[in-house]
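Only one protein chain is missing; all other protein chains are in place.
Which chain is which? They are A and B, in the order written, and residues in each are numbered from 1.
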Amino acid sequence: MRAVHDLGGEPAGPVDRSDHEPTLFDQRVDAMMRLLTQPSRAVFTVDAMRRSIESHPPAEYFGLTYYEKWLHAVRRLTIEQGVVSEAELSAKIDAIRARGTDGAPR
Amino acid sequence: MSARFSPGDAVRVRAGEPAGHCRTPHYLRGKRGRVVMLHGSYRNPEKLAYLKPGLPRQPLYMIEFDYAEVWAGRQSGRRDRIVADIYQHWLEADPAR
Partner (left out) sequence: MDETHHPHDHDHPHDDHAAIGEHASYRPESLLLEQALRELLIEKEVFSAEDLQRQIEDTESRDPGLGARVVARAWADPKFKARLLADAKAACTSIGIDVANSPELKVVENVPEVHHMVVCTLCSCYPKVLLGIPPAWYKNPQYRSRAVIEPRAVLAEFGTALAPETVVRVHDSTADMRYLVLPRRPADTADWSEEALAGLVGRDALIGVTVPRTG
C-alpha cells in the first residue's frame, strides 16, 4: 500500500505557482524545528519529523497547511522525547486561552 | 559497511513494502537502473526516524532509471531519465543486464 506522502507518479492537477510570504506562524514553526534538530540540541531528528508528518491520515496530510503538519510533528516528538508532557501542554493552552492570544512573544 | 556497487553497475531496486519510514519511493521499487556514482556512506534514515543511531553507515548511490522502465506505457523524451539516491540495502545486483 502506497503511503500518503509517497506521491511520485500520482494523478494531479496543474502546478499552482501562487505563493505568499511566510507568516510569523510559519517562521516560528520553521525556526523551532531547526533549533530542535540541531546537533547541539538533537531533541529529535529531521528523519523523525518526516516519519511523524507521514503518519497524518490523508484528510490531514492534504488539508493542513505545510507548517501545521510540522507543528503537529514537533508536538508529537517533544512529547515522545519527554521534553514536554501532554498535561503541561494542555495546561499551557488553557492558560493562553484565559489570558488571550495576543501573539506577542515572551 | 563496504560499497558493493560501482558506477555503471546494473542494479534493481528491491520490491516489497517497508515497515515504517522509508526513503525508497514506491514508484521505483522493483525497477532496474544503473549506478551513476557512490555518494558516500550515511546513517540509515529508516532508523534515524525512530531516533536510533542508524549504524553502520549505509552506502548511498545515485541511480539513474530509464523513463520507459519506470513508467511503462507512457512517453517522454527518448533518453529522459529519473535519477534518485538509493541506499545499498534497497539494491540488488541485476546480472542479467
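Simple rule for what comes next: a contact is a pair of C-beta atoms (placed from the backbone, for glycine too) under 8 Å apart; a residue touches a chain by one contact, two chains touch by 3 or more.
Everything numeric here is computed off the predicted structure, so don't read it as measured data.
K.L.:
For chain A, which residues touch the unseen chain?
P.N.:
Spelled out for chain A, the touching residues are 5-32, 34-36, 38, 41, 43, 50, 53, 62-66, 68, 71, 74-75, 78, 83-84, 88-89, 92-93, 96-97, 101-106.
K.L.:
Could you please point out the chain B residues that touch the chain left off the display?
P.N.:
Residue positions of chain B that touch the missing chain: 23-25, 27, 39-40, 42, 45, 60, 62, 64, 70-71, 74, 76-87.
Note that only the chains that are shown with their structure count from here on.
K.L.:
Express in whole angstrom the distance between the two chain centres, defined as the mean CA positions of chain A and chain B.
P.N.:
Going by mean C-alpha positions, chain A sits 29 Å from chain B.
K.L.:
Show which residues of chain A lie in contact with chain B when the two form their complex.
P.N.:
Interface residues on chain A, with respect to chain B: 1-3, 6, 8-9, 44-45, 47-48, 50-51, 54, 81.
K.L.:
Which residues, counting only chain B, touch chain A once they are in their complex?
P.N.:
17, 20-22, 25-28, 45, 48-51, 70-71
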